[in-house]
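Here it is, the structure, as structure tokens.
In this view, the complex is presented without one of its protein chains, the others remaining in place.
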Amino acid sequence: MSLLDCEELSKQFGGLAAINRVGLSVNAGEIVGLIGPNGAGKTTLFNLITGFLRPTAGRIRYQGKEITGLAPHLIGELGLVRTFQKINVFPDLSVLENVLIGRHLHLRTGFLHSLAQSRSYRREERASREKVRGLLEFVGLSGWEDQPVRSLPFGLQRALGIATGLAAEPKLLLLDEPASGMNTEEKKAVIEIIRQIYRGGTTLLLVEHDMNVVMNLCGRIIVLDAGSVLMEGTPEQVQHDPRVIEIYLGKGYTRAAHA
Amino acid sequence: MFLQQCLNGLILGGAYALISVGMTMIFGIMNISNFAHGTIYMLGAYCIYFLSTAFRTPFLIGVAVSMLVVGLIGVAIERIVFRPVYGAPVLNDLLIALGLSFVLENGALLLWGSQTKSVRTPYTDVVFHFFSVSVTLQRLIALAASVILIAGLYAFLNYTRFGKAIVATAQSPKGAALVGIDLDRIYMTTFAISSGLAGAAGALLAPLFYVFPTMGNMPLLKAFVVVVLGGMGNVQGAVVGGFLVGIAESLGGAYISSDYKNVFAFIILIGVLLLRPQGLFGRSESS
Partner (left out) sequence: MKRHLGTVVQLALLGLAVSVPAVVTDSYYQHILNMIFLTAISVYGFNVITGIAGQFNIAHAGFIGIGAYVSALATTRLPLSFWTAMPLAILATAVFGVVIGYPSLRLRGVYFALTTLGFVEILSLVFENWVPVTGGAMGITRIPPPSPIHLPGGIALAFEEKTGFYYLCLVFLLAAIYVNRQLLRSRLGRAMLAVRENEDLAQSVGIPITRTKMTAFVLATLFLGLTGSLYAHYFRFISPVSFTAAESFRQVTMLIVGGKGTLLGPLVGAAIFTTIPEVLRSIEDYQWIAYGIVLMLCVVFLPTGIVGLLRDLRERLARNSPSEHR
């Protein structure tokens, strides 16, 4: 069943078409990679899908229903959660508080309940803290609960961002360069975390520059270049496609490869 | 009456433009809203006061010197006060500028007292009459100087290498850094120009009004109105906006209500923010 469907999606900035008639779909239970050179429009595409930008043309459907132009928080409510390439944390809060915020959609007790310190409020607080501790352990942040985010090394900050996104219990998780800026060790850890998320039943669409990460994890890869879909296929197919090689390495290499 | 008020509005508007142009540049280049800008204007006025009373400096030379002195103060402020908050959350630069304004305003109060001072020049007594308007030479000089300084700024930004570098930085700080533009020097120069122009405005207007420590408060607010009206970061917007606000205020004060004279500026401010936050010349954000 198709979870996410983009149809003829376009985004113009002034005279420039950042995204040009892109069509893609993600099926439930898949783990899809989105690659392309710098400036291809990968983050713009994420922004369009998650409501941070309005498309100038085209439609986006999630679980069969149209979500084009919907506000970002409503898209999050539907179970479509994204992470950010740059700052993906709440800087001046503790690690625990960061992930607790991710639980927003799944907390039922409102402000009046917390004023009254009602039993349902206290029960829910306990339950969310348990859940959050579990998530922190899952991403390798056990013991860091009360630390301020600023004290976290960069790789762990990225892990925290993933935990916050997971706390929202997404059906479809969009990861924007989850491994960027990480060393080999950290990348191995993040690959494993993503694999576990996938095995847990979450559908994933991830943007990534590191080919190792992409080839290792993704069942299907979409290649974006200059705002359009160049091709899509299995990792095998993408690796050997001359057009893909060309956009990454330049025309000279293609000819050399065929010589 | 109408022409008179229009002329008054132009003179006022020229001053508003001078003050606002610097503020909009600081916002456009460093993303900082300088709440201390009004106190910088005030320092310009005190500068000419001391120059004309203690040193008997001729007025126009005094304005130039005030501009220089206040410009240097601006550089010092940039290095000491604002440098630590580049890149910090928006609230931080508002608050630090606020703290600075406390220090400068009350420092002036402490050093020079709360009594209003006046600056006398030989030009305040020379009056021209034409058509149905009358205007003192002093006010004409204020208008002329504003126009000349703004024209000078325009020439600097569009025809000199450094000026063009400033414009480039405003459009894209990352791009500017990539092509090797020294951001530090750009920031310092922007603050110098901004403060210098505000200081010039303070010096030019000093003979027309009184000089006192809190004199910068209202001009600060008006500057915000102008900057928002013109589009934050947009220099020509600040110029056009300055004259528009000046004229609106003069006409509104004369024809509608003089008690509520200041309210027109704030209505413009709120109106623009709610209806077209990017101002007259700004581009709307795409998300």
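A and B label the chains in the order they appear, each numbered from 1.
Please note the rule applied: a residue touches a chain if its C-beta (ideal position, glycine included) is under 8 Å from a C-beta of that chain, and two chains touch if they have at least 3 such contacts.
These numbers come from a predicted model, not from an experiment.
Counted over the whole complex, the shown chains touched by the missing one are A, B.
From the options A:Arg54, A:His73, A:Arg126 or A:His240, the residue with contact to the unseen chain in the full assembly is A:His73. Considering A:Leu3, A:Val95, A:Ala167 or A:Ile193, the position touching the chain not shown turns out to be A:Ala167 (whole complex).
From the set B:Gln4, B:Asn92, B:Thr124 or B:Gln236, the residue in touch with the chain omitted from the display is B:Asn92, counting the whole complex. Chain A meets the missing chain through residues 50-52, 71-73, 76-77, 81-84, 87-93, 97, 100-102, 104-105, 107, 109-111, 113-115, 117, 121, 125, 161, 164-165, 167-168.
Residues of chain B that touch the chain left out of the display are 33, 81, 84-85, 89-92, 94-96, 98-107, 109-110, 221, 224-225, 228, 259-260, 262-263, 266-267, 269-270, 273-274, 277.
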